[in-house]
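Here is chain A:
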Amino acid sequence: MDWVYLIEVLVGGLMSGVMYSLVAIGFVLIYKSSGIFNFAQGTMLLFASLTFVKMTENGIDFWTSLFIAAGIMVIFGIATERYVIRPLANQDLLALFMATVGLATFQEGFSQFVWDSDVHGLQMSKFLDIGLLDPAPIFMSDHIPWLDILIPKFDIFASLVAGSLIVVLAFFFQKTKTGLSLRAVSDDHMAAMAVGIPLQTVWAVVWAVTGVIALVAGLLWAERVSVSFTLIEAVMKALPVILIGGLTSIPGAIVGGLVIGVGEKLGEIYLADVFGGQGIELWFAYFMALIFLIFRPQGMFGEKLIERV
Partner candidate 1 sequence: MSKSLLKVNNIEVVYNHVILALRGVTLDVEEGKVVSLLGANGSGKTTTLKACSNLLHAERGAITKGSIEYNDNDISKTDAYNLVKDGVVQVLEGRHCFSHLTVEENIMTGSFIRENPKEAKQDLERVYDHFERIRIRKKSLAGFTSGGEQQMIAMGRALMSRPKLILLDEPSMGLAPQLVEEIFAIVKNLNKEGVSFLIAEQNAMVALKYADDGYIIENGRVILKGKASELLERPDVKEMYLGVGAEGKTSFRDIKYYHRRKPSFS
Partner candidate 2 sequence: MATIPGLVLSNKQKSPDAVALRYKQLGIWNTYTWNDYYNEVSVLVDAYNKSLSVSKGTVVAVYGNNVPKLIFSIAAVQTLGGIVALIHPESTEGELKTILNNSNAEILIAEDQQQVDTFLKVESECNVKKIVYLDGRGMATYDNSKLNSYDNLVSEAKNESIDSMISGLSDNEVAFYLFDEHEDKIYKVSHEAIIKNSTKISELNKLSQNDSIVSYLPLSIPTNLLFTYITSLVCGMSFNLPESNQTIEKDLQEIGPSILYAPSFVYKHIITSISYRIESATQSNYDRYMNHYKKLMNIYEKEVSGNKSLIDSIQKVWVMLTTFAPAKNVFGLTNIKHAFVSDGVLSKVNFDFFHAIGVEIQHSFGQAISCGCISVQPDHSVSSENVGAPLSGTEIKVNENSEVLFKTDCLGENLSGEANVDNGWVNSGYVGSMDNSGNVIIDGRTEDIVTLKSGKKFSPESIENLVSCSPFIKSTVIIGENQDSNSAIVIIDPNSVNSWADRKNIRYTGYAELAAKEEVRDLIKDHIKCVNETLDDHLKVKRFVILHRTLIMTAGEVSKTMEVMRKNITTNLNDVFSAFEKNESKFTVNDIDQLTYDLKVNEI
């Protein structure tokens, strides 16, 4: 067995897992704070990256575009809270889920209506020439000499972004007053309101933050699979990730992403022949999640539900 190859596959899997995690974090953030299973996470990615791409295509420079796109996502997040979530407060979870399905549909139509339905390439390398990274095509593969394993620099960059996001979020949750109120809100909406925590402001913050996370994730994803409708489908993979991770846990989102990323790569290499067909990655992640959930229905870090009757 080719160990180097295996490690390479594993590392590759881990890296693509990071990509899943990036999407999953947004999911978890919203679910944790409001119990909403946000199906629109994928379209948020599409909308964010499409907005960004269209601006750069029209000659606006990278940082300005990034800034404006982030602003638009914040506004979008706040608007979503105001016009979709707030009127639906305290509906049952299925209704809220369906509302996000509606939101996703709307966003899908809206982003392609405002911009267009074409496929756009995104080459961040064109824009990013910060000294930290090599000026040359930075997101291309390279050798790390001491192990002779091929790791795309892009993936390292993505992992760094994901890592710093998590550190920031963790600090935010545990150490700030808003963080405490957020935890309170996720525990019990009604009680949070009763003690004077402005629920709607908290939610608006969460949706805005999620919007920005979606932009970051969207750009990184777009670099890999281009900006188009397919982005939404690619992001569907984040579903098994969060479900394995357990819906309410940010570490869960990370670990889930890595598990799926690695598992998928391994599956493709070792199981594709068994099934006598190519492209099992289409469904393999779902099956992994399914088998995992059968043994642990609440996911890896999910809270075990004791049903009080």
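Quick note on the criterion: a residue touches a chain if its C-beta (ideal position, glycine included) is under 8 Å from a C-beta of that chain, and two chains touch if they have at least 3 such contacts; residues count from 1.
Selection rule: all candidates are chains of the complex that A comes from, given by their letters.
As the structure is a prediction and not an experimental result, all values here were calculated from the model.
**Q** With reference to the defined contact criterion, which of 1 or 2 touches chain A in this complex?
**A** Only one option touches chain A, namely 1.
**Q** Help me check something: in the complex, which residues belonging to chain A touch candidate 1?
**A** Listed in rising order, the residues are 89-91, 177, 180-181, 183-184, 187-201.
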